[in-house]
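With one protein chain held back, the other chains of the complex are shown just where they sit.
Here is chain A:
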Amino acid sequence: MHEQSLFASVPVHQHHELLQQLAGLTAMQPRHCLERRLIFKAYRKPGMAGRTGASQDLQQGDLQRLNKMLNGNMYYTQVVGPVSESDFGSTAPVDQDTQMAGMDDSKPYGSSSSPSYDYERQPWKLEFRDIPEAGTRSAVTSRLMSSATLPRGDVVQAMNAWGYNFVTEYVVEGDMFIHNDIAIFLHRVLHYPGGDELSLPRRQLPALKDMTLFEKSGSYVLQAFIIVQDGSNQETMKTASQHLFGLREQLKSAVLLEQADRLSLDTRAK
């Protein structure tokens, strides 16, 4: 799959107005989204040489191919999970055992009125984005992507086994619109309070109001994107970028949608 996008920066004072414009353009109410985003980095054990393997059936061509693979790119990838506003600042689900022991006459299990956030039930998706393609085939940011559903709950053990280490996490808040085949996501990045010294994803989320803005001015990013299933089909790729240019024209008076700097979207791990 390929993702083609155009980006624009939206100052905070323009946010409300743009939301209304987009609602008008797309004839839909904004869909508010909150997402936890975990960043993982591919790792390779040091001291890679000197390992025995199935060398007996290794041909010269194989060896060349292997060396090429070993020197291939490694990437950062994100694991994204939807959360709701009520998940922030809420407690873990009440354990039946403790509830029984502590408060005998409390309400039946499950009907507790205070919202709870259960990390063990958190759905996740692995969202991979390659570095945008080099060379300007057209003036949109085009990159290889993949998106795969992961099991609910703790993904770190599986990610570690697969070759990824947890680096850090953040939250994205924003609003989503759909306009024909274009998804429009007006969003900004929130950081957790108190820095990110944790080596594991949080099991509890702090109150939403305690989250700090990554961009201090509070400005938003507008991303308009189309996901093309078959990126090798030049025709559909071209159609997609033309649709994006069409949207750029429609929004020209409000925002300037443009291609992103390729290296600023570099996902390769050094």
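The criterion applied here is as follows: contacts are C-beta pairs under 8 Å (C-beta built on N, C-alpha and C of every residue); 3 or more make two chains touch, one makes a residue touch a chain; residues count from 1.
Definition applied: contacts and distances are computed from a predicted model.
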item: Name of the absent chain as recorded in UniProt (options "Ribosomal RNA-processing protein 42", "Mediator of RNA polymerase II transcription subunit 20", "Ras-related Rab7" or "Exosome component 7"); value: "Mediator of RNA polymerase II transcription subunit 20"
item: Selected from A:66, A:139, A:207 or A:256 as touching the chain missing from the view; value: A:66
item: Touch with the omitted chain, as defined above, among A:19, A:33, A:221 or A:254; value: A:33
item: Contacting the left-out chain in the complete assembly, out of A:20, A:199 or A:250; value: A:199
item: Those residues of chain A which, in the complete complex, touch the missing chain; value: 31-35, 42-45, 48-55, 58, 63, 66, 69-75, 77, 80-84, 86-87, 93, 95-97, 100, 109-110, 116-118, 120-121, 123, 125-128, 130, 144, 146-154, 156-158, 160-163, 165-166, 176, 183, 185, 199-200
